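With one protein chain removed, the remaining protein chains of the complex are shown where they sit.
Letters A, B and C name the chains as they come in the text, with residue numbers starting at 1 for each one.
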Amino acid sequence: MSIWEYANPKKFMQTSSWALPFVTVGAVGCLAVGLFWGFFLTPEATNFGSTVKVIYVHVPSAMMAINIWVMMLVTSLIWLIRRHHVSALAAKAAAPIGMVMTLIALITGAIWGQPMWGTWWEWDPRLTSFLILFLFYLGYMALWEAIDNPDTAADLTGVLCLVGSVFALLSRYAVNFWNQGLHQGATLSLDKQENISDVYWFPLLLCIAGFVLLFVTLLLLRTRTEIRARRLKALEQRERMA
Amino acid sequence: MIALLTRDLRLAVRAGGGFGLGLAFFLIVVTLVPFGVGPEGGVLARIAPGILWLGALLACLLSLDRIFALDFEDGSLDLLATAPIPLEGVVSVKAAAHWLTTGLPLVLAAPVFGVLLHLPQPAYFWLVVSLMLGTPALSVLGTFGAALTVGLKRGGLLLSLLVLPLYVPTLIFGAELVRRGANGMDTQVPLLMLAGITAACVAVVPFASAAAIRVNLR
Amino acid sequence: MMPELGKYTVTVMGSYIATIALLAVLVALTLWKGARVKRALDAQEERMKKNG
Partner (left out) sequence: MTMLSVENLAVTRGGLPVLEGVSFALEAGHALVLRGPNGIGKTTLLRTLAGLQPALSGRISMPPETMAYAAHADGLKSTLSVTENLMFWASVYGTGAIDTALDRMNLRQLAERAAHSLSAGQKRRLGLARLLVTGRPVWVLDEPTVSLDAASVALFAEAVRAHLGSGGAALMATHIDLGLEEARVLDLAPFKARPPEEGGIAGSFDEAFA
């Protein structure tokens, strides 16, 4: 039983339809509990006031924005190397989710920045990098939309994703160099968990789990749709040829 | 390969668009900026490095969609792909021809436009150096974008959307180099980064461009 | 029940509402497109079965 079996569209459809109810329930549950906990039951922080509650949407969405791009990079590579259609279609399905996550991170960041820094938008390295990431998502999706032949589109977007990843990283470095910013360091992220007290940590963890599960749910749904659309296209083409 | 380069240059000269249009566009951008921000020399001098870099970048962008489109339409691209030169070589030559017809004239003309924007004295040297080092990367990356969109009917706008994010690092380091040069600050880091990015792009991106062309011709 | 958000009410509420609204749009679009494609594919398969 190899993992590549799931790259077969039919197998993927079966497995995903089995798994969907579980991840959906998980996503809804984690998100509901996590957001409720974060919004209603956490105390104010001394330096942030009640705005600390924004981290429950800001941090998970920002994490997902980056992780989804990484996932797209991996699936693009799998497509380019092993030519599994599901892999390419999963990358296509993930892009809009990643774009929305980036948008959420940007918007909540701007709303949060207003009282904290006194401005809606600051050309801070992190914010700027996310804006650039947003542009990469837009370009990637636009390229998918523009090309008729699905395999050509998968190949070209895969190559774009590879090149884009390198340049997204490079931009991150360049932007850092260009302007040292106002943004909190990684104090609120996973690797520095000792910096954040348990009161905030557990609901944050729940929210992160919720966002991940929500992503998986949407990804499965969207990939199923893409597989069906791809099959529809193949059938129509066959009909035209017959 | 040399034959391809001379052919492309000759085509650019005959078509007339190559050298002239990019420069004229650059001039217009530089002319319009003072109308937008006001004529005070101090303000202009401060933003001149950025404006000059941005102008060069946009002028470069303008001619990108023609890199492969004409060869695709008349079938030359099919024939070049079956010819005994590697496609990686073809796209490199295309990028070189684009640079010679748009990048190089911009580099040479930039100091003149710098005068119009009150660019500070010490910055001229760095302006030319940064454009000289940076514009090849713009051409190579633009060739990649053009290769991705070669078969598309409405590729122009998409091309800009794909290519502009890739220009971010080059723009940042290029403009930063000029700004630091103008203020007499240390220029080593942006200089090395700019040169490094260009060198890496020239070495690696043609492979991606050639792959994209192969997919598009399939 | 409503927690005291003080002067940051708009900030916190705004972030949550924006997030939930964007996610809701994404979910709605996903489900809508999913249903549409499924219907189209079923119709196509039905037709091809009928025609042999």
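Everything below uses one rule, namely that a residue touches a chain if its C-beta (ideal position, glycine included) is under 8 Å from a C-beta of that chain, and two chains touch if they have at least 3 such contacts.
What you are looking at is a predicted structure, and each value in this text was computed from that prediction instead of being measured.
Novice: Using the touch definition given at the top, which of the shown chains does the missing chain touch?
Specialist: It touches the following shown chains in the full complex: A, B.
Novice: Can you tell me which of A:24, A:67, A:114 or A:149 touches the chain that was removed from the display?
Specialist: Of the candidates A:24, A:67, A:114 or A:149, A:149 is in touch with the missing chain.
Novice: Could you tell me which of A:53, A:85, A:126 or A:172 touches the chain that is not displayed?
Specialist: A:85
Novice: Determine and list the subunit B residues touching the chain excluded from the picture.
Specialist: 2-4, 7, 10-11, 14-15, 71, 73-85, 217-218
Novice: Quickly run down the residues of subunit A that touch the omitted chain.
Specialist: 7-10, 83-86, 149-151, 227, 230-231, 234, 237-238, 241-242
Quick note on the criterion: only the chains that are shown with their structure count from here on.
Novice: Express in whole angstrom the distance between the two chain centres, defined as the mean CA positions of subunit A and subunit B.
Specialist: Result: the chain centres lie 32 Å from each other.
Novice: With centres defined as the mean C-alpha position, give me the subunit A-subunit C separation in Å.
Specialist: About 15 Å, centre to centre.
Novice: Calculate how many whole Å lie between the centre of subunit B and the centre of subunit C, each centre taken as the average of the chain's C-alpha atoms.
Specialist: Using C-alpha averages as centres, the distance is 41 Å.
Novice: Spell out the residues on subunit A that touch subunit B in their complex, using ranges where they run on.
Specialist: Going through subunit A, the ones touching subunit B are 132, 135-136, 138-139, 142-143, 146-147, 152, 155-156, 159-160, 162-164, 167-168, 170-171, 173-175, 177-178.
Novice: Subunit C touches which residues of subunit A in the complex?
Specialist: Counting only subunit A, the residues touching subunit C are 35, 39-41, 44, 49-51, 53-54, 57-58, 61, 96-97, 100, 103-104, 107-108, 111-112, 114-115, 214, 218, 221-222, 224-225, 228-229, 231-232, 235-236, 239.
Novice: Could you pull out which subunit B residues touch subunit A in their complex?
Specialist: 144, 148-149, 151-152, 154-155, 158, 161-162, 164-166, 168-169, 172-173, 176, 189-190, 193, 197, 205, 208, 211-212, 215-216, 218
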